[in-house]
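Please read through the structure below; I'll follow up with questions.
Note that one protein chain is taken out, while the other chains of the complex remain in position.
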Amino acid sequence: MNTVWIILAPLIGGLLYGVERIVRARMQGRKGPPLLQPFYDMFKLLDKRPLLVNPAHVLLGIMHFITLWIAVGLIITGTNLLFVIFVHLLASIFLVASGFSVRSVYSHIGANRELLTMVAYEPLLILIAAGFYLKNGYFSIELIHEGEPLLGSLWMLFGALLLVIPIKLKKSPFDAAEAHQEIVGGVEVEYSGVYFEFLYMAKWLEYIFVYLLVILFAGNSVMMAIVLVSSVFLLVNLVDNATARVRIPHLIAITLGIGLTLSILNLIGVGYGL
Amino acid sequence: MGRKIIDIPLGSQHISLLEPIKFRFACENEKIVDVSSDVGFVHRGIEKACTTKFAYDAVPYVVARICGLCAITHSLAYTTAAESLLEGVVTRRAKYLRMLLVELDRIHSHMLCLSHTAENAGFEAMFMRIMGDRESVMDIQERITGNRVQFDYVSIGGVNRDITTDIEKEIRKTLAFIREKTHGYLEEFTTNWSLSLKFKGVGVLTLDEAYRYNAIGPLARAAGLATDVRSETDYLPYNEIGYEMRVGEGGDIYSRNIVRLFEILNSITMCENILGGLPEGEIQTKMKGKPTGEALVRLEAPRGELMYYIRGEGKAMLSRVRIKTPTFASIPAFIEVFKGSEYADAPAILASFDPCMSCTAK
Amino acid sequence: MDFSRYRKRSPWILHYNAGSCNGCDIEILAALSPRYDLERFGVLNSGNPKQSDIFLVTGPVTYRSRERLVELYNQMPEPKVVIALGSCTCTGGVFRGMYNVEDGIDRYIPVDVYIPGCAASPELIIDGVVQALDILEKKTKERENAKRLYSEPTTENGITDRSNSAQKIGTGGFSPEEMKPNSPERRENEED
Partner (left out) sequence: MKKIETTLESVVSDLTAFYDYKVWEFLTLNGVAIDEGTTEIQWIFSRYGAIDDVVIYYAPVKNSETVPSVVDLIPSAIISQREIVDMFGITVENSEKGLYLDEDSLSAPLATCRI
C-alpha cells in the first residue's frame, strides 16, 4: 500500500498544484487553466529538445528530485521524523549546488537566496520534530499517526510550520528565492526541457512534503487531517494573493523572529508539562 | 574575506521589463554600488523621418508611434506647435475634447504603472486587479476614438471625432467606477503591510537631488518639487476644469504611488468637469499655409514634461522636429536612485519610475 | 510515446520588444489580465527563453536589438513558433525605411504567425496565439536556425565592431548591400 502511495505522490502533488492554480486564478477574478494543466506542462517538457548546460548541473537537479522523493517516501512509510527532515535538507543542498554549478548570475543569486531561506526554515523544522519528541518521547511518524491529535498542545509549533509553508511552496510573501520578476526563477533559470521537468516535479513533491507535515499534527484523526490541509491550503493562497514579496533579510528576521519565539515557548510549555 | 563585486544584468530582455533597456548593476551582496545603462535599444530614427519622409500634416500620426502609452500627448504637443506656426485657432470644444483624452490617457497610464510596480514587488493579485479595472478605461477610449491604444484622435486643426450623449453617459459611469476602485487601491497601498516593507523608504530621490537632476513629473512631485507643466502653460485651459497639483514627500516608491493615485482621482474630477462644461461648436477648423518659424511646446505627459521644438521654413516638410521625452530627461535621476539600493528592489524601483524606453530612444 | 498533442495545451511564451512603441506590449499584458485571461489556454509568461515555446516579438527590429533577437531565438529549444505581433513587426509598418530599423523580424528569424494591427488588440493576440498552437503541434524537433547567425563582436584597437554580428548564412539570404537596407546610398536611389 505504501509503495502505491509513494509512486502516486508526485501525481497527487501535481493535482494539488493544478487545483491551486485554479484557486489562485479565481481569487484574482480569472477563469484559470484547466485542472490537469501541470500534467500538460509535464508532457510538453518531455517533448522538448534537450539543451544541456553541463552534466553536473543536470545530475544535481535530478538528485534533488530523487532525494526529495525519498524524503516524501520516508514520511509515507512512517520512519523517523528527524531523519526525514535531514534527508529533505540534503535535497535542498543538491538544489543549491546545482544553482552554483552554472555560470548564470541569476542562478547564483537564486542559490544564494535558497541557502539563506534554509537558514530561516531548517531550525524551525528541527524544532517541530523536537516538539513531537518532547510530547511523545519518539520521532517515529508511524506512532505519531497512531497517537492522539497533537494540534491542541503543539499549536504554536503549528504556527511556526505555517511560516515555513510559503517559503517551501515559493509563495508570497516568502518567495524571494524564486522571485520571477527579479531573478527569473533563480536556480531553475538554466534548466530546460526534460531536465526542467525534474525541477518542476520536485515542486509538486514539496507540496506533498509540507502537507504531510501538516497532517502530522492531526494524529489519528482523518477528519482533522482533511480540515487542516484544506484550511492551510486556502490560507496560504489567500496570503499569497494579499501580499507582496519581502526581501531576504526581512524573510529571515520574520520567520526566525516569530517562528523561534513560538516554537521555543511551545517547547518550554511541553517540557514543563504546562 | 574581501569585498566581492558581482555584475548583475537587468535586461535587455527580462520578465519584469516591457521594453528593452539594459542596466548593469555592480552589486556587493545584492547591494547596488554602481549602475551603467544602455538605453538605445529602441532607437528608430523618428526625428529624422519627421523631416524627410512625412509632410507636416502627417507627422502627428507618426509621432504618436513613438510611444503607445502617451501617444495622445505626443501628437497633441506636435499639433499645438504646428498650429502655433500656422497661426490657427482651435475651437474651445476641440480643446476640451483634447483635454478629456489626455486625462483619460493619464488615468490608464498611471493605473498600468501602479499595477506594474505591484507586480514587480511580487504582488500578482494587485496587478491583476488593477489591470482588470483598467480595461473599462480602455473601453471608453475605444468608444470615443475607435481604437484602444494607437487612436490618432488629434489632428492639426482640432480632433477627429465628436462625442455623443450616449458616449458621455458611458464615460460618466466608468469614471464613477474607477473613482471607487481608486479609493480601494489607495487603502491597499497605504495599509498593506508587505507593500510598505517593499515601498516605504525604498528608492528615495531627495528634494535636492530632484532639483539637481531635473526630475520631472510624478517622480519630482513625489520628492516635493512642485512642478507640473499643466500649471506652467496656457494652451489648454486647465485652470477652468479644476486642476490641482498634488505634491508628495519623501520621494520613495510609496510616495510616487500615492502621488499617482491622487492624480488619477484629480483626473477623474477633471474629466467630469470637462463633460459638464463641454462648449458647443465645431471640432475642426481649417488651417491654411505651411509652417514657418520655430515653436516650442511643453505638455504634461503621464510621465512628466514632454517638449516639442519644431522649425519650419514654409515647406511641406519641416526642417527640424526635436522631441524631449519625460523618461529621457529622468535617466540621470534614475541612476542616482539606484545607487545604494538593494538589487531585490531594483525591478520595483524601475517600475515606479514608469520608464518609457520607446519614448527615450525615439 | 507521442506527446506532441500536449504541446498546444501548455504554451509558455517569451516576449521580446525589438523596438516597438510598447502599445502592443501593453496589449500583451492586457491579454494576460482578468478580462482576456490567456492563462486559461495554459499560457504562462515565463520570461526565460530556455523554457518557452512561443516567441512573441513586437517591434520592427532596431539595429541594437538584432543580436538579442537572434540570440533569444537560438536559445529556445525546439519545437518553437515565432509570432510577429503588430504591423511594424510584420513589415516595418510606419517605421519602414527609417535609418535604424530593419523592416520586420522576418529578415532575421523565420516567422510562423503574423498578427497585424497598430496596436494589435488583445482579441487579435489571443487569435494569433491559438493559431500558433496548431502550427506548434505539427512542428518536428528538428533544429531550426535563425536566418542569420549571431557571432561575437570583434574588438580592434579599442573599437568594437558589431557589423558582423548578424551575418548571413547559407543561400537564399541577402546580398551585402541589401543587408543594410537603410544605407544612405540606397535611400537616395529610391527617392530618385
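Going in written order, the chains are labelled A, B and C, and every chain counts its residues from 1.
Simple rule for what comes next: a contact is a pair of C-beta atoms (placed from the backbone, for glycine too) under 8 Å apart; a residue touches a chain by one contact, two chains touch by 3 or more.
All of these numbers come straight from a predicted model, not from anything done at the bench.
Seen in the complete assembly, the chain not on display touches B, C. Touch with the chain that is not drawn comes from one residue among B:Glu187, B:Glu282 or B:Glu313, which is B:Glu313. Of the listed positions B:Arg65, B:Arg93 or B:Arg298, the one in contact with the omitted chain in the full complex is B:Arg298. Among B:Asn160, B:Thr206, B:Thr233 or B:Thr269, only B:Thr233 touches the chain that is left out of the view. Mapped onto subunit C, contacts with the missing chain fall at residues 63-64, 99-100, 159-163, 180, 182-184.
Contact between subunit B and the absent chain runs through residues 39-40, 43, 45, 47-48, 51-52, 211-214, 216, 225-227, 231-234, 296, 298, 305, 307, 309, 311, 313, 315, 317, 319-320, 322, 324, 328-329, 331-333, 361.
Convention: only the chains that are shown with their structure count from here on.
Counting C-beta pairs in contact, the pair that comes out ahead of the other among B-C and A-C is B-C. Rounded to whole angstrom units, the spacing between the C-alpha centres of subunit A and subunit B is 42.
One simple way to say how far apart two chains are is to compare their mean CA positions; for subunit B and subunit C this gives 27 Å. The mean-CA centres of subunit A and subunit C are about 38 angstrom from one another, to the nearest whole unit.
Residue positions 28-30, 180, 184 of subunit A each touch two or more of the other chains. Contact of a single residue of subunit C with at least two other chains is seen at positions 34, 47-48.
On the subunit A side of its complex with subunit C, the touching residues are 21, 25, 28-34, 37, 40-41, 43-44, 46-51, 180, 184-185, 189-193, 196.
Those residues of subunit C whose C-beta lies close enough to touch subunit B in the complex are 14, 16-27, 29-30, 32-35, 45-49, 59-60, 62-65, 68, 72, 88, 93-95, 97-101, 118-119, 121. Within the complex formed with subunit C, the residues of subunit B that make contact are 12-16, 18-20, 38, 40-46, 48-49, 53, 61-62, 65-69, 71, 112, 116, 128, 131-132, 134-135, 138, 147-150, 356-358, 361.
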